[in-house]
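One structure follows; several queries about it will come next.
For this view, one protein chain was removed and the others were kept in their places.
Moving on, here comes chain A:
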Amino acid sequence: MKKLLRLPSLLKLALVFLTALVFQNCTQVEIKQTTDETLNITEYLRANQDYSMFLEILDITNYASFMNTYGTYTMFLPTNEAVKQYLKDVGANSLKDVPLADLQNIAKLHILDARINTTLFTDGKIATPTMYGQYLITGAANINGVSSITINKTANIVASNLELGNGVVHVIDKVLRVADKTLAQTIEADVNLSLFTEVLKATGWYDKLNQPLTYDASKIGSHLTVLAQTNDVFTKAGFNSLADLKARYSKSTDPMNPADSLNLFVQYHVVPQLNYLADLATTPVFVTKAPLEVISSKLIKDVIYLNRDVFNGILEEGVPILRAPSDVTTSNGVLHYVDGHFTIKKRLPSPVYFDVCDQPEFAANVANYRKSTGASFGIPPGGFADITWTGSKTYTLDWNNYGGAVNGDLIRATRFRTGSGGLNDIEYKTPVIIKGRYKIWVSYRAHASGSSNTKVFFNGEQTSRILNMKEFPNDPSVVATGIVDRVYESQGYKRHIFPFVKGDAMVSRLVGIVEVTTTGRHLIKFNTDAGTSSGSADADRIDLIEFRPVDIDQIWPKFKKGIKTGIKDPNGDANGDGLIQREEATKGDNSNSGY
């Protein structure tokens, strides 16, 4: 010790200093190990007392830890008041009294495995199903002047889009309930649907609508959509009882038989898959359970009409859907109410003259469309609701002013070719065609640089003949080579414009006979093999596609060329409808007396 004291003062100082240093060094430096302090969903719930009861549900069901893992979830989070109300509704004192399975289902119904902000909400279902499997539907409602976004029509959103570490949370004021009734049970529970229920039972459909949901190999559910008619609707249509309906429809007296008309009536009110109103508003045609029968749907202003179609120029009013009670989710589908009696219509095949320029997107161009002075103009890919094609991302499909064609216009592809330097596989959605057997005639303006090998596909199946748009019409006025209409037809051609003008080069080609299996809109596609060399396929212009039932005249009526004026013309179009019947054609082509 003495030795230590005898050390020089400098060394003593150093010793004291080092000793102090040893003690100082023991504090640990805090190193921040996270880059983000946003809470995950469960942590967020633990930090907020307002949601303690839903957290309890998650704890009881053991989903709490799961909701704290990384991922992209959406949670609809009921407030404590909402959960208390739920307990009251199910008659339980505390969450512990509720069966575990129920709580599990409830929890799963509130969680989606995708991040869905309110901006993605529509009037229908959220595209991602809940963990439970059922879809949630979104909407908005105005109560006493205050609007809120609603979930499943019952719960209002009180706080939305809370962004958390592993997803987004929307707070709701009611617990969402699992739809546990089937379609059949839901229909039966509504006294206004008692007659509809009777019909379902009489035709055996009650049991079919009572089946639990199943999924096929490709995970597509067996959901159904039912369009129900209330007793009032039946009464208005003159049906007061099941007997009335049987008397009217059940010709075979065995309504259980699927071929019986009453059974078909029910089949026609059932649509496969889950179709909420937003789906009905956006999809034009639905296949029904009745074989090959379809229902069309159309949104006009804010009303959805079923089967509101124009047939042969006559508007059929159709039946509107009752919005307020519709969109009822059930365990195996969705239920809607219609405000009118509707049935399968027996229709005979009738001709459809499809002017391919009848496109609303063209018509919006009012300055040019079907104006004699209108300039041709094009619309790029994605611009049409009813026409699609492959190939170039920028080339357009054009409205082409041409006085020689029906309605004074042709549709023209900017380079009808293969590859990205052209348009190919141009597919049109046709107007409604009634089911039956039809001949398809494609009318075009012939040109030396048209494509010579255009294949035509109807609903994806190739027709029997190939179009050669280099082929010019036969001129009947030349005595040596002229071919009369009937002979020309037998060869698969016709001159569809009357009177025929050689210089206009308009000709129609039979591309095949097709069986149209469902009444509705169909697809017709044009495909070419023409390559990229210039000049080979730059002038393909289609005027008209005719669907004529096989058993009617394929030549008459013909068409008047040019924009439809409605003016009566005693020398051809006597009634001004743009169509020229055989008897209206008082003179032959080229003003000769050829007929």
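Just a few scattered comments:
The working rule: a contact is a pair of C-beta atoms (placed from the backbone, for glycine too) under 8 Å apart; a residue touches a chain by one contact, two chains touch by 3 or more; residues count from 1.
Definition applied: contacts and distances are computed from a predicted model.
The chain that is not shown carries the UniProt protein name "Starch-binding associating with outer membrane", picked from "Acetolactate synthase small subunit", "ABC transporter", "Betaine-aldehyde dehydrogenase" or "Starch-binding associating with outer membrane". Listed residues A:Thr61, A:Thr138 or A:Asn474: the one in touch with the omitted chain is A:Thr138.
Across the entire complex, the residue among A:Ile31, A:Leu315, A:Ala367 or A:Val479 in touch with the chain not shown is A:Ala367. Of the candidate positions A:Thr19, A:Asn117 or A:Ser464, contact with the hidden chain is made by A:Asn117.
Considering the full assembly, A:Asn161 is the residue among A:Thr19, A:Ser65 or A:Asn161 that touches the omitted chain.
In the full complex, chain A contacts the hidden chain through residues 117-119, 121-124, 138-142, 145-149, 157-161, 277-278, 281-282, 299, 301-302, 323, 361, 364-368, 371, 373-375, 377.
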